[in-house]
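The structure follows.
With one protein chain withheld, the remaining protein chains of the complex are depicted in position.
Chains: A and B, in written order; residue numbering restarts at 1 for each.
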């Protein structure tokens, strides 16, 4: 049985068409009906949504594997807790801050608590169910908090961490989102961030960076003599699993950000996004392996995992317009960024437990800037030049950094002077699991140290 | 780029419509054709089915993480074995008991072995493929057995356990299902259980409760002096992973129980179910964390995991009609039930290794009763009052408890007097893995104890 009978005509007869025709608009036997399109659009949000929800498990496993075993239970609890809090906060106020409709473009336009609205509505005019859209946006919200969780692991108390998450997911992240996806000032300038290299990943990265600086490094991490003590992750297969989960979830993250698959053009775009997303990650992995092999004579597996994630973050700002080769390149550069900036953070004595700042912030900035080379926005009827687009992308990066940085700093400081952020040094050394959770992660396994 | 252009009009212009219009019925350009609806309905069953199948992995990981490491291999084998047995038994007789068509309403109407029927049929009149429906029902069947597996872990021999599973999945569960989903007497009374808080989760919970009582507690669990000895789970990240897997699978469990997405109304309902399911779980998590923090000054991670599951079980009886706020509340009460009933079972010396009885039975009962406040059935053309509905729900709970309790007790007793259910105390103390499986879960890791 030949498996791909269409392929012969499509690929080999040179009949490739590059344009994405909107067949849905065509009348006649090929048309997609309004009701069918509505169902398919809604289905995209649901599939994308459950894949992104699954990323919460990915972050949990990645972080559980990369912390020391005395803090693993805490990391598990932080992750399931933050995902839950993010959903609740997005319901209470986040969604309405993020998508305010007509507003001044910066803050505001908040149209009242979300619970006064009905997610159960079916309105054929919108083209998809409100609940499906809401679900998809909601699951994005937790990602930002997961990033912070990884960076400041092993030395932040549970309650202040959850309070930070509450503000981050309920207010800070939604405001940033409103600037672009909510039709705010960045959108008006022509800023472009398809699935959130900046809005999601850099936002989390900035909050993590500020947190790492204010909270300080783990006790004993940076010796008085300038020596960096490595605290190796306690469970590499779990971290590997987490990375694969995130990779899988990213098809939903990027793919469903097309926001529609009710037309031939849209579904073709979604599938192209799948390809580009996968290949950028592959580029990040291979680059990380090669670079660590060359540099250290060993192919560091945690670098390969972070290389995959950096590739994914890099392509997130624009997974549609690049061709496959460009996507691989974008991801590969993301992977290289990780290999070179992880040691840099250690030089600066910024203690990032899982490498989330290189992955989500640095690769996120790279991905956002790289957009300019692949697509240019139209502003007031005029298409930006590459240089102009690059400038606008940089403004978006900077605006996010300034706002998230300041807002995060205020919250972290406020927590520090009130509840206190760090546990006692004694608690930290014996591990947060016993003190804060009361449940050891691996109570039966004897420790080497 | 604004990300959600429709949202402005849909949510902010106040044009929300609450009703779920059946657009499919509308003629003209918006209509969904019969063939398209058939494909979409079938697709829902397939996606829902593979998500529910994935829950088998979730139970396996949850239980593997919560038992002691000397019994972990056994727990892995029990879980992959029970999922396989459940599928085979559902094929041999279960499906035809569960969905007998016209029958007396209690037992019977069995129309012959299933293997004489053809799952490959495509009949446009049914609106979906027979195989897809069969697949979806089949994967539900294993859930009940997974619940039992967790409760009676660490002290039941493999062969009698598998025999119990054979009867439970082949006969007991299908009979309960026939009462409601198979159009039996509970359905006729107006009992309502959308995706199975009672039919699936309580059924498993009753079988587990009876098993725990008859089999008895693990050796050394309850001291002669009344002291409860805690046997902590050996691998918390695995248990966390299992919980996330179950959470993900639950979108299929509840969402695809809508049984159709070939109309605009149906797909909108499915997406609303996604939202409510997620938010109930989030409510369960946050409640568990807060309550354990307040009560024990520590936020027990296993309670948070069970809080998530209890939230999910609670919303399963009616994930469609509640609004988001009610769903959160229903899930939160489920989480509270877990926190307060786990210690209660220990007082009664009922040894439930993973907390499955609080999660699946107690929260299942709660969820089933809570239906009455959100939806009322129509019986003989008259809509029940809330009180009447509550009564009917209670009858369903009681009928299931009496039947499953007695049937399970008979099987457990029969196994006890024939094969014997428990291993020798020596075997139990050295762990089931060596004696029954011959494969240790972690042969290289030194034990602390």
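Annotations for the structure displayed:
By definition in this document, a residue touches a chain if its C-beta (ideal position, glycine included) is under 8 Å from a C-beta of that chain, and two chains touch if they have at least 3 such contacts.
Since the model is a prediction, treat every value here as computed from it, not as a measurement.
The chain omitted from view is touched by exactly one of B:192, B:271 or B:341, namely B:192.
The chain not shown here is touched by just one of A:119, A:241, A:259 or A:439, and that residue is A:241. Panel shows subunit A; residues 1-4, 6-13, 15-21, 23-24, 26, 29-33, 36, 40, 43, 47, 51, 68-69, 232-237, 240-241, 243-245, 247-248, 251, 255, 261-265, 267-272, 274-275, 278-279, 281-283, 285-286, 289, 293, 296, 298-302, 304-305, 308, 323-325, 328, 442, 445-449 of it touch the chain omitted from the view. Against the chain not displayed here, subunit B makes contact via residues 31, 33-36, 38-39, 42-43, 45-47, 49-50, 53-54, 56-57, 60-61, 64-65, 72-74, 76-77, 79-81, 83-85, 87-88, 91, 99-102, 111, 115, 117-135, 137-138, 158-159, 162, 180-183, 187, 192-194, 235, 238, 241, 257, 259, 377, 435-446.
Please note the rule applied: only the chains that are shown with their structure count from here on.
Rounded to a whole number, the gap between the C-alpha centres of subunit A and subunit B is 31 angstrom.
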